[in-house]
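Below you'll find the structure, written out as structure tokens, and then a few comments.
What you see is the complex with one protein chain gone and the rest in place.
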Amino acid sequence: MSPDTRSQKVYLSPPFPEPILLKHRFTKSYRHPTLDAQITRTRVQMEARALVRCQRAGVRVPGVRLVDAAVGVLGVEWIEGASVRKVLGGGAEAEDEDEDEEADVEELIMRLIGLEISKMHRADIIHGDLTTSNMMLRRLPSPSQTSEIVLIDFGLSSTSLLVEDKAVDLYVLERAFASTHPDSESLFGGVLEAYSKGMGKAWPPIYKRLEEVRLRGRKRSMVG
Amino acid sequence: MTPRPSPLKPPTRRVLALGLEGSANKLGAGIMAHYPDAPPKVLSNVRHTYITPPGEGFLPRDTAQHHRQWVIDVVNKALKETGVTMQEVDCICYTKGPGMGAPLQTTALVARTLSLLYNKPLIPVNHCVGHIEMGRLITGATNPIVLYVSGGNTQVIAYSRQRYRIFGETLDIAVGNMLDRFARVIGLSNDPAPGYNIEQEAKRGKRLLPLPYATKGMDVSLSGILTNAEVYTQDTRFRPHPTDEEINEPLLDVITPQDLCFSLQETVYSMLVEITERAMAHVGSREVLIVGGVGSNERLQQMMGRMAEERGGKVFATDERFCIDNGIMIAQAGILAYRMGESADLAECTCTQRFRTDEVHVNWRR
């Protein structure tokens, strides 16, 4: 999906039981080579740092397994499951399910998403590219019936205390919902509700700023 | 599956549209012809640009004054070049927005006056849609991802369900605005355009200076680059008026305006190409169309071409006649709406500084 990386499932020492996801960042020939090398290195570095920070803050993310920033390679824990984008897209497997049940599942997923993002923002980590493709619904091994949301792809992440950056992070996700899941307003509402609970007192200023960012995006004065 | 037929029927006779553009410092008039059995034709495309002295931007009041002063000449020239008269024109199209208030008002006033004088229907046009439709016509790109880059806009746009939807955009200032302001900081001339002069200086730049590379998802933030570039001009190593040796000797530890222009271009255009590529991957498109004044930048076109090539796709760009604001693009977007049976009452023919690209119902496409 991402035009920047190629990912593959590998076993470093087969048949060592745990597979990893190896992400290789492409060299972009359109970029100045110095700039490109710098961006590649920075993105691998930022992603690895963000993953550890998230992990330690209790945010569900894949663990880091291997880092080779010089060649743009990052290995992370393999997550068994499907992206939220795919899950929400429905498709054949969703058809014979009860519609009410499906709505309940969607609601639960939105709550989990909101909760994970709030934990991430409380730790002052900005994802930078929140989309439904960048969230996995991890199937827990049986007998467990539950699933959990795992945030992935931290290549554009940064750390920031600013309300602005957190609001923009949410705005990016809101737009991703709107462009990939038509009629998604209520879904995103569920995300914000869980997020606001998770953020507690930090929520009102972020909400206020989110409204400003929306306005800036939609009705920003545009001079021809 | 056969595609749905185009909602746009071929005209039964020749249709002529006069387009008027004046949303910023360019005043343009152009005449577009659509035929029953031949491709559309640009009959004329005349432009006059308000150029300010180095270090100065264009102010709304002075720009409107410029437009008032030149509009009769520009319209007359557009008519004279084609050999058609106002009586033969079928509709008058003008820029409703977005843009600067006073210049927009001037242009709308001219359009309304001509409409009353010659009893012609009026078609208000969204400036951005004008750029897109003109780009599609000239390049033949059928359904491209559009990078719209100009003094007031920085947007990545994809068509879907009769709207030009904005996938990514600047979170603060527009790229053209950023380039104009930077040109002022280092005292570059505004003639023919600040962006053009930055491009020329960049060709002599040697040193790639670190500037904030701020892509956020499909959006970009550009104000930090401007601030950082300004900080470099306060650096003790900065040479505002470098010698040839200082420009050409890569081992000298100096920062020249040429280096800044070079670094600025490399960084900013990489960011724009990157978000365009993201949008292409997102919707699965292989075509890119670059429109807007900054779209005439050759380095941007080259980088975009390289990216598109790697994806097995193609980049479409127009030359400065159609890239930089002009009247013919307004005529083209307007004539499409006119052929769909649209026209507006005089009272509706106002203008607005804010007018989102995705507000327009693109009923002429399927």
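We just call them A and B in the order they show up, numbering each chain from 1.
Criterion: a contact is a pair of C-beta atoms (placed from the backbone, for glycine too) under 8 Å apart; a residue touches a chain by one contact, two chains touch by 3 or more.
In the analysis below, contacts and distances are computed from a predicted model.
Considering only "Trafficking protein particle complex subunit", "GPI biosynthesis protein family Pig-F-domain-containing protein", "EKC/KEOPS complex subunit CGI121" or "Large ribosomal subunit protein mL44", the record for the omitted chain gives "EKC/KEOPS complex subunit CGI121", by its UniProt protein name.
The shown chains contacted by the absent chain are A, with contact judged over the whole complex.
In the complete complex, the hidden chain is touched by one of A:Gln8, A:Ser29 or A:Gln45, namely A:Gln45. Residues of chain A in contact with the chain left out of this view: 12-14, 16, 18, 44-45, 48-49, 51-52, 55-58, 63-70, 75, 119, 123.
Simple rule for what comes next: only the chains that are shown with their structure count from here on.
Residues 1-3, 28-32, 34-35, 38-39, 128-131, 156, 168, 172, 175-176, 179, 213, 216-224 of chain A touch chain B in their complex.
Chain contact summary for the complex, chain B toward chain A: residues 23-24, 95, 97-100, 104, 127-128, 150-153, 165, 167, 169, 171, 174, 177, 208, 210, 213, 215-219, 266-267, 270, 273-274, 277-278, 280-282, 302-304, 306-307, 310-311, 325, 353-356.
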